[in-house]
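One protein chain omitted, others in place.
Chains here go by letter, A and B, matching the order in which they are written, and residues are numbered from 1 within each.
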Amino acid sequence: MPFSSFLQFIVSGVTVGATYGLTALGFTMIFNTTGIINFAQGEFVMLGGMLAVFSMKWGGLPLPVAVPLSVLLVTAMGVGVDRLTIRPMRGKPAVSLVIVTIGVSILLRGGAMLIFGKDTHALPPFSEGAAIPLGGASLLPQSIWVVGITLAVLVAMKVFFDRTITGKAMLACACDRKAASLMGINVDVMVTVSFAFSALVGALGGVILAPITLTAYDVGILLGLKGFAACILGGLGNPFGAVAGGLIIGVLESLGAGFLSSGYKDAIAFVILLALLFLRPSGLFGKASADRV
Amino acid sequence: MSSNRGKGSAAGLAAFAAIIAAAPFLLPDYYQSVLIVAGLFAILSMGLNLLMGYAGQISLGHAAFYGLSAYASGILTTTFHWPVPAGIAAGVVLSGVTAALIGIPTLKLKGHYLAMGTLGFGVIVYIVFNEAVGLTAGPSGLTGIPRLSAFGKTFSTDREYYFVVWGTAFVLFVLARNLVRSRMGRALRAIHTSESAASVLGIDVARYKAFVFVLSAVYAGIAGALYAHFVTFVSPGSFSFHASIQIVTMVVLGGMASLWGAVAGAVFLTVLPEWLRAIEDYDILVYGAILVLTMRFLPGGLAEGAERARGTLVSAFRRKSPASAAAASGAEGRKP
Partner (left out) sequence: MSGSEPFFAGEGITLRFGGVTALRDVAFSVSKGTVHAMIGPNGAGKTSLFNVITGLYEPDAGAIRFSGKSLTGLPPHAVAQSGIVRTFQNLEIFTNMSVLENVVTGAHLSVKYGPLDFFLRTPRYFREERRLREEARAELSFVGLDADVSLPAAQLPFGSQRMLEIARALAAHPRLLLLDEPAAGLNIRETSALGELIRRIVARGVTVVMVEHDMALVMDISDRVTVLNYGEVLADGTPAEVQRNPAVVAAYLGEEA
């Protein structure tokens, strides 16, 4: 295996892994404020890509308009999902909430199939230009967009949680929802904000990845699952771990596909997930914590 | 009270047996194969309901246990020429042992880890079904699986197979009911509401969760092997994530923690698409809507709906009958 192809696998792994990281970030934010895993997270990613494709195709919008529009629409849908399905279920057992988010995820997927059909679509890359040679490998300009936007999101989140009242309030909800509400923090609003945010980062992930890997109504299942694997790898609830976990899974998957077998590529993330659940459920970057009773 | 319930449940079982026995003679022949599939799903959802409805643990990979057994029995009887009963037994054991390997470490964790662990496991198994072409024949599927034959008899007609499947479903129903009304059933329901309260009463939470997970996988394994020797052909598509969701939906629609509900949910969701050919392509939307709406408006599922309907009917009947209305008003303010 020449070094150049090794490098090529790393480059494409990092690109895809960055979007897994964004998906993982979405899981983490909703988990932090609500304590539930949102099984519809992958659908936000799918919708990000699909809505951008179809606002260009049907709406005739140029890419620089279609992309932010799609992200905004999905963010609004995130709010809708919380208001219509999660909030009415406040106080219900975790099993019921999980089932509701599963229901929402297949509703979104089915809806996308109904409206957009079953075909696979590509979004044009964000900027023109040929691949950039890099030590024998080649780097797509879109990869730079992907990594750049992921880093920008991380920085923005860091500022948000450290500097703004809303961000601090969200962290307070994460630590102790009851105490947060006693402190006058409106937990309902925080939950809605967290759904909006995770829809936003999910859609961003979907829209920046669509020019590279193509998109279809059913890509959300695998993207969501891999995002969750990334989330567990990084330590559930830890935003930076989530992105790091995404990068690790993306690179391992890319290397596995290259060196082992491309047919089993999609299984790699789940083998990692299962191995982690068995060996180190607190994740690589998480600390073992006592359960509250 | 308890003796009344005992009699009531015996009557319920007798009625169930009677319906099973009569159905193939009352319905057109075409329905027999539909009902066989419904019976397989009834077994699947009973098993999943023990895990999900009673113990409160979610498996999103139950189609994997269903498929493991179907493929194992199919491959052993076809490629390796095992007798069918031996193939079925091996398939069921494989499902159970795999569940133990997956479940024992995962169930020690709290929260949604089992849901995600089983989901990931389901995807891996699905990929293996597709990729291990030498063993499974890949996406095109494994053909030429023999029909069930045991004790020198081959169950070749649908009517014969119907009785095999629903007879098995009936036995599994009774066993599940007996479990539910025992020390173990109470322990599972205790775990569902509060693991800490259950554990400080001496209930070994991890062990019970692992047991019921393996048991539900064994139910899935039985259904899977019976499926393989009914359709004589298995392909990965029957055991995808979508199939796992289908089983979850049957449990939720039928009613969590209700075995009757599990059977009703399975039969309803198998027969419904037969009537509504139009929804064929969009059944995924229907499942999503059922999940969200049931959890929101009828968390006890069809079982709770039936209970409510009965309550409404009883009170409507009382209101109409003047004698009992007088009796009711006389008894007002007193506890019945």
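Methods note: contacts are C-beta pairs under 8 Å (C-beta built on N, C-alpha and C of every residue); 3 or more make two chains touch, one makes a residue touch a chain.
Everything numeric here is computed off the predicted structure, so don't read it as measured data.
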Determine which one of B:L201, B:L272 or B:V314 touches the chain that has been left out. B:L201
Out of B:A99, B:L179 or B:A243, only one touches the absent chain, namely B:L179
Touch as defined at the start, partner being the missing chain; which of B:L35, B:L76, B:A190 or B:A266 qualifies? B:A190
Touching the missing chain, which residues of chain B? 1-2, 175, 178-179, 181-184, 186-187, 189-190, 192-194, 196-205, 257, 335
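By our rule, only the chains that are shown with their structure count from here on.
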Taking each chain's centre as the mean of its CA atoms, how far is chain A from chain B in angstrom? 33
Would you pull the chain B residues touching chain A in the complex into a rising list? 52, 56-58, 60, 102, 105-106, 109-113, 115-117, 119-121, 123-124, 127-128, 130-131, 192, 196, 241, 245, 248, 252, 256, 282, 284-285, 287-292, 295-296, 299
Chain B contact footprint on chain A (complex, rising order): 35-37, 85, 88-89, 92-96, 98-100, 102-111, 113-114, 221-222, 225, 228-229, 232, 261, 263-264, 266-267, 269-271, 273-274, 277-278, 281, 291, 293
